[in-house]
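Of the protein chains in this complex, all but one are displayed in their positions.
Our next item is subunit A:
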Amino acid sequence: MSTRMRAFAGQLIAVLFALALGSVVILLVDESPIRVFTTLLRGAFGDINRVAGTLLQTTPILISGIAACIALRGGMFNVGVEGQLFLGGFAAALVGFAFALPPGLHVLVALVAAILAGAAWIAIPAWFRVRFNTNEVVSTILSNYVAVLLTSYFTIFLFKRPGGWSETPPILSSAYLPELFSFSRLNWGLVIGLILAFAAAWYFRNTPGGYAVSMTGSAPKFAEYGGVDVKKRGFWVLIVSGAVGGLAGGVETLGVHHRFMEGFAPGFGFDGLIAALLANGSPIATIATALFFGALRSGSLLLETDTNASREIITVIQALIILSVSAQVLLRRRGDAQAGERRWKF
């Protein structure tokens, strides 16, 4: 069996194991697992509206997932996608409501603002990593809290819509990311996510730069010997990862909410990281895993109304998936760990 097939089989077993454990939890709350899973399916794919709803949930997970993939390829964990998403979302909304620009251009400028905000936010931990060799896992996790609270501060104290809930004024319609269909809020964000996934996959597979990044991640000594400035490369990989994280937030505010609300999209950054891990850091496979998590999220909304199980059962299943996936990744990497390799490889 090829390594890729083996990796795929491993992840599949991890997911099935998690679903089986999840069924036990469902039985414990006196609900039938079959009913729960069929309701989930119906909620996620039952009719055209629900499929669109699932894709709507998939979009931010997909784009955050690609952000995480990029860092994973370079052998790093960007656990700060959540924070970049919040700042990107805020920056896009700010451009959306504070400036009047021609339609088309307005969306683009707002998206660029989101990208820059995400990149700027990760620049801090990335710089510390290059300069002082700080662990990016810790610094990016911590930067999330600052980002979420910072955007809350901006929203509540500086840019609050008069008389409103904790939210900014609405963005101008010229900054809306157009919807794909009339019957759903599904918008061009999904297309952006798909293009990004294919572009990232193409870059890693077909360009010298992409190869350098992959080698920086999987065999840094080899890359260095081959003439790659590993530190500098790592810095820029994180910057691009953060930029995509910011874009994920921008797509949410411009495509769905049309304003920034305090705590507007909690957890999507983490969902994206999990999707990327489950996909073994492959951008194309992330499309599938993001769709899987999007379907779980979307199906869970119907679960809450149509069965006695709580929507939170999905959070439990997702946590079980994380546990079993990381357990199986660790098992697979045990050989490397014994050989003294410290870095994660994707």
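As a working rule, a residue touches a chain if its C-beta (ideal position, glycine included) is under 8 Å from a C-beta of that chain, and two chains touch if they have at least 3 such contacts; residues count from 1.
The rule we apply is simple: contacts and distances are computed from a predicted model.
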Problem set entry | Listed names "C-type cytochrome", "Heme lyase CcmF/NrfE family subunit", "NADH-quinone oxidoreductase subunit J" or "BMP family ABC transporter substrate-binding protein", matching UniProt entry of the absent chain | "BMP family ABC transporter substrate-binding protein"
Problem set entry | Residue touching the undisplayed chain, where the options are A:A18, A:L56, A:A212 or A:V325 | A:L56
Seminar exercise, completed: Missing-chain contact among A:I26, A:A114, A:L302 or A:I317 belongs to A:L302
Exercise. Where the complex has a chain not shown, which of A:T134, A:S174, A:S310 or A:Q328 is the residue touching it?
Worked result: A:S310
Exercise. What residues on subunit A make contact with the chain left out of this view?
Worked result: 53, 56-57, 60, 156-157, 163, 165-166, 185, 252, 256-257, 261, 263-267, 297-298, 301-302, 304-306, 310-312
